[in-house]
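One structure follows; several queries about it will come next.
All protein chains of the complex are present and in place, except for one that has been dropped.
And then subunit A:
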Amino acid sequence: MADVLNVVKREQTGSTASRRLRLSGQVPAVLYGHGQDNQHLAIPKADVRLLLRHHGKMVELKGAVKETALVSELHWDPLGIEVLHMDLQRVDLNERVEVTVPIHIHGEPAGTREGGIFLENQHQIDITCSAGNIPENVVMHVADLHVGANLTAADLELPEGVELISPPELVVCTVAAPKGSQSDDEAEANIGAEPEVISKGGDGDGDKE
């Protein structure tokens, strides 16, 4: 169930060493938790890619460290292409953890057949569960959702042993009535208009023309 990551310890830390590590096809990571010392690790990029493809949360570390860990945070580059750094948290498989899992929409809403637009307001939800039983996703059945209606976090089908952290009244999805086509002439009417200038201490326009 848990993905396996082959890790090696890294001696050098800091931005220069991390950049060199990334160039050599590895991703820097840190392992922490349970009151033990932090450990600086390096993980092969291929393993990280595989983990991302599986949307895995729990990982089994092999190599320099033999532990079970939870992927606590991923640091991406600004374009969202490469993972720059991974945070791994030591966990016991029986201990309860707080995780964010994706919401899986099941079925076709009745409202879409009535002409409505199905909208997902929340794509993921915060739950608490045992580290060994983190669900891949949480299912939401939307077949009975009509136009104008919505489903909340309380309507999610939670597996056994999973508790919701997010507020139950949080709207997860809705079917909105389709909007009529907007008039493009409004733009023409607005050309030449200027925004109001916030003046210093006065009511009128404060800046000089």
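Following the convention adopted for this analysis, contacts are C-beta pairs under 8 Å (C-beta built on N, C-alpha and C of every residue); 3 or more make two chains touch, one makes a residue touch a chain; residues count from 1.
Going forward, contacts and distances are computed from a predicted model.
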Per UniProt, the name of the complex member that is left out, chosen from "Electron transfer flavoprotein subunit alpha", "Multisubunit sodium/proton antiporter, MrpA subunit", "NADH-quinone oxidoreductase subunit A" or "Large ribosomal subunit protein uL16": "Large ribosomal subunit protein uL16"
Residue of A:11, A:37, A:160 or A:194 in touch with the missing chain, whole complex considered: A:194
Hidden-chain contact residue, picked from the options A:4, A:21 or A:117: A:117
Contact set of subunit A toward the excluded chain (per top definition): 52, 55, 76, 78-80, 100-102, 115, 117-120, 123-124, 176, 178, 181, 184, 186-187, 190-191, 193-198, 207
